[in-house]
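Please read the structure below before turning to the comments.
Every protein chain of the complex appears in place save one, which is left out.
Chain lettering (A and B) follows the sequence in which the chains are written, and residue indices restart at 1 in each chain.
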Amino acid sequence: MRTYHPLDSKLLCGALGAAGLFCVLEAAGRTGLIDPAAFPLASTVLGRAVALLTDEAFLSDVASTLGVWASGLLITFAVAVPAGFLLGTSSQVERALRPILEFLRPIPSIALIPLALAVFSERFDMKVTLVVYAATWPVLINTMYGLKDVDPLAKETLRSFGFGRSAVLWRVSLPSTAPFIATGVRLASAIALIVAISTELIGGGSDGIGSYVLESSGSVDAVQYVTAAAIWAGVIGVLTNGLFVLVERRVFRWHTARTEVV
Amino acid sequence: MLEITNLTHTYGSGPSAHHALGGIDLKVAEGELVCVVGPSGCGKSTLLRSIAGLLRPGGGQVVINGTRVERTPDNLAVVFQDYSRSLFPWMSVADNVSLPLRRRRMDRRQRTGTAMEALAQVGLEGAAAKYPWQLSGGMQQRVSIARALAYRPALLLMDEPFGSVDAQTREDLEDLTLRVRGLHNMTILLITHDIDESVYVGDRVVVLSKAPARIVGDLRVDLPGPRDQITTRQHPTFVRLRAEVGRLVRGIPAPPAPAP
Partner (left out) sequence: MSGALRAAARLWPVPVALVLWELAARSAEALTFPPPSQIAASMHTMWLTGPPERLWLTDAALANIPVSIGRLLLGWVLAGIAGVTLGVALGRSPLLFRFVDPLVQFARAIPPPMLLAFFLALFAIGTRMQVSFIAFGIVWPVLINASEGARHVDRQHLDTARVFGLSGRERLFRVILPSAMPKIFAGLRVSLSLALILMVLSELVGSVDGIGFQLLDSQRSYDLPGVWASIVVLGVLGYVLNSAFLAAERRVLSWHRSAKQTT
């Protein structure tokens, strides 16, 4: 009954929305509704963002932040997943550690930056350590949660065929926890980026997007540079998040299918 | 009071289109209880949604008391099959029943009074302060019926109202429907796929064919009242009608008249 309508296209609408916002901002700047001295024209910011692509200092800062982000996430994965399994499968360990975790967890990781500044002499180590600390929580908690969610029937089925504990862990618990771990890692990725940049902003130093922003915020065109850098940080955020979502959808198609039915 | 003329509806278009209604003509007189029965997936719900104004049909028209249905009419209530999705879980039973009365220009006291009266009519005056999910399925469906009663509709539509409860509860709810139908001179259209139920509850049974649905039978139910679950179901008229409706639903031609 319905005929095809151009406004049905998500892509077109999204592009129109973005273009619309751009035009409104540009018009507001040109008509003086927003003072161009306080906030640069949308076209100026966009031009600056494009120019940053060929700015070697900026690119190496991006690479440095992404390096911290990636190494932090890798270490987090290596530490938090086994820890989650230990806590999730052994109730004694869980009982002993849970109260301490409950006291540690609410501490905002950003508050540890001044302490880390006093402890570490090497900046890269400091950043990675803070990233690992902050990113561990979502992975750890999702792993534990996923283990609780494992279907007991599946475990019993395997056990009734005479499989041992490790076989059950490997063949049932791990696969059915994996989607939860993946969600935890995706959340951790956003947190890792936040902590890495915050550390660069507060800890000073000379490399990373945070430092780039800090340096350029002293200049006359501060808003222009800072906004352009924020746009690229947003792009990085969208890309990294999109990457994880894509992997989750591909690898765990069976899981999304199941949760949609239930 | 309800007049449906040449109602058609098609979902989608092109080769994947689904023709749900293939021209329905139906007249229901005031105070009548009509059961619409048909095979599952035949378009019964589409018919109901069109009458309720929840769906704009592809063709034809629905007229209630001389007014063509364009949007949901004022004087109409629906009891849906899935009570857990139709009652609001964040409101108490009393609030659920009195919510639609806000439209009736009543103050709070009158609303509560009317709601309590309706709850008493379905035997749930004690459950007013509870939440729907604290009640059993059958009780929840009685709350839905109370909500419809309190609203005092001229036309009550019931969409497979007893499809989600166990057999015993189902019979209780059928009897409840027969008991409350006389209360406000309501006209009731009850949609079901259960042949026995349609004959037991209805004054008239309208049989739909497979999609695209057409009316293939319209039988008057002449059963002595008051009906009850044991004797009525053994009555020869009931047995005969049940067999006839069953044949119509399955599309089997009537057997040749028995030789004299």
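We take it that a residue touches a chain if its C-beta (ideal position, glycine included) is under 8 Å from a C-beta of that chain, and two chains touch if they have at least 3 such contacts.
Just so it is clear, the model here is predicted, and its values are computed rather than measured.
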Sole residue of B:D82, B:E125 or B:D218 that reaches the chain not shown, by the stated touch rule: B:D82
Among A:A18, A:L33 or A:V247, the residue in touch with the chain that has been omitted: A:A18
Chain not shown: contacting residue from A:G72, A:G146, A:P179 or A:G210: A:G210
Footprint left on subunit B by the chain that the document does not show: 49, 52-54, 72, 74, 76-78, 80, 82, 84-86, 88-91, 99-100, 102-103, 131-134, 147, 151
Residues of subunit A in contact with the chain not shown: 7, 10, 13-18, 20-21, 38-39, 95-100, 102-104, 106-115, 117-119, 190, 193-194, 197-198, 201-202, 209-210, 213-214, 217, 222-223, 226-227, 229-231, 233-238, 241
